[in-house]
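The other protein chains are all here in position, but one chain of the complex has been omitted.
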Amino acid sequence: MTREDIIKPENLVYKRTPVLTDATMHYCPGCGHGVVHRIIAEVIEEMGIQDNVIGISPVGCSVLAYNYFDIDFVEAAHGRAPACASAIKRLRPDTFVFSYQGDGDLASIGCGEVMHACNRGENITMIFINNGIYGMTGGQMAPTTLEGMETVTSPYGRDPKIMGHTMRITEALAQLPGTYYVTRQAVYTPALARKCKKAIRMAFENQKLNKGVSFVEVTSNCNSGWKMTPVQANKWMEENTLKYFPLGDMKVDGKFDPKFIERVATFDQPNETIFSLRKK
Amino acid sequence: MAKELKLMKGNEAIAEAAIRCGADGYFGYPITPQSEVLEHLMAERPYLTTGMVVLQAESELASINMVYAGAAAGKRVMTSSSSPGFSLMQEGLSYIAGAELPALCVNVVRGGPGLGTIQPSQSDYFQTTKGGGHGDYRLITLAPASVQEMYDFVELGFDLAFKYRNPVAILSDGVIGQVMEKIMIDDYKPRWTDEYIEKNCPWAATGHRSTGKHRIVTSLELEALKQEAINNRIQAKYRECEKNDTRYEAIQCDDAEYLFVAYGSAARICMKAVELARAEGIKVGLVRPITLWPFPTQAIKEIGGRMKKIMSVEMNAGQMIEDVKLAVEGKVPVEHYGRYGGVIPTPVEIFEALKKMVK
Partner (left out) sequence: MAFKGALVIDTEKCKGCGVCITGCPNQCIGLSKKVNAKGYNYLEMTAEDKCIGCASCAVICPDGVIEVYRAKE
């Protein structure tokens, strides 16, 4: 069978979704932002909601997300996407609304807005890209930066005594009664990417139920900030990040996952794992 | 349209006007002396009647960004606060101006700096009329001097905001916010329909891509030349606004030899001082700027140009006086009289200050 025999419309199994525009994304090679954009766009296509959805982009590397989705978009000030999404959903309750934020945006400068949008139980979808660093501004420390990890503002490694602890904000949000679905996903293997898509689909479908925030954290990479190749970065994430930020559901249909409850019970233990990004 | 007479506080008038003019949403955070706006809205529950959304936000940062996004989605939305809260909103106001969105923001000013006092003041004149946030933008600023104007300026504010796609501020103060006066209120007007918004706000991100193209609301443009072009477009709007929507009131200016320039509650007090002065034979008039930006520069140049001396009466240490001086271009001496830190001047002390100036 030749290539020409195979490449026929009836044999098509995967194609770039038309909910993405033709623009080439400005992200660094291998950046998880692109994968998550694509997954969100595919979910929007599959749900048939392209003409009834509004996205909110953050300040961070994904500030220009609006150029890549063929849907209406509002670009928020740094950290304020949850406030923006809350207002739009309340003013347009029949429209699907999602916010998209990085970890500096969501967990640092926008910590108040995300907490309160979750606490109010806004009927929205939140996508949270946790790459443990400020990608856009050149690799500074974020609240989610791992202990011991080197960044340009923690060049000797993050020392929690003077720089604070690695923040598990998603775990904190899961405890708020306003969140209905809270999960942590990743996209660096095909299996994980497929699973993440299911999670994001559920997070959008939940808006039909009007039961509160559906929150999907995607633990991601920042090759430029971490100063690694994309493939190295994914491996490093698997070996380090996921130990402190394990994947899995925390809350489904408004109920805690039993494994999550077990894990929370260990949060008073000292953090044994000290990570090191790379010794100079 | 049926009108109704009602006794109301200035802050309540803001809230009532919002419901009755068909506003879509209010987002605010409590702060004295303007909390009655949110309190009145929560008591009236317009979400059960007109469908207007009312939300107590977690902070002024959140409320101004809720306003930003609501406006981006084509809705008539507003917030209110007092000085410290309004300071927190400055980044958001800059974004609203940068993204060319219509929004209404009320500041019931209290004395500062810092936490200051909860007593009335006009010390946020600079912040409101000269910028406050970053970048080359202006707030169209309405200065009510009565509870009736508090009411009327809500709908006017929305109209101007949508006309120029720019944030509009109502710069009030604790006197006008707290005082009770009889006012005429309108019948309820319906909120805009989705069809109306799609047709009249093609820039809005309504989610429906009715134009076949996705709509993006942003204040970001990385290319300097394109950003300059956006600035040029915004500046052109400002020149139009200066030409068409500068408002002021001239009181007893025709035969006057001296002039007060004052806005808001200071103007109300000056009206009394004009009476006192005229009873003693001092011919004094009053120009009351109604829009503080655009400032009635031309009117003050013309009227003020005929005067022997001008006094800028403000509840601050001397802010608007700079615009009055610029208007008369040094041709007429301009003095300032002010009380601040929450102190309200009396008509008698303004009259005494005038007598000193006349001497």
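To keep things simple, chains are lettered A and B as they appear, and every chain counts its residues starting from 1.
Criterion: contacts are C-beta pairs under 8 Å (C-beta built on N, C-alpha and C of every residue); 3 or more make two chains touch, one makes a residue touch a chain.
On a predicted model such as this, the values are computed, not experimentally measured, just so you know.
Partner chains of the missing chain, restricted to those shown and counted over the full complex, are A.
Of the listed residues A:Pro155, A:Pro190 or A:Pro258, the one in contact with the hidden chain in the full complex is A:Pro190. Residue A:Val231 is the one among A:Leu209, A:Val231 or A:Ile261 that touches the chain missing from this view.
In the full complex, chain A contacts the hidden chain through residues 1, 3, 5-8, 11-17, 20, 24-25, 27-35, 38, 187-190, 193-194, 197, 223, 229-231, 234.
FYI, only the chains that are shown with their structure count from here on.
A straight line joining the Cα centres of chain A and chain B is 40 Å long.
Within the complex, the chain B residues that touch chain A are 24-25, 27, 53, 55, 57-59, 61-63, 65-70, 72-73, 75, 77, 91-92, 95, 99, 205-209, 214-220. Per the touch definition, chain A reaches chain B in the complex via residues 21, 50-54, 56, 63-64, 66-67, 69-77, 80, 83-88, 90-92, 95-97, 112-113, 115-116.
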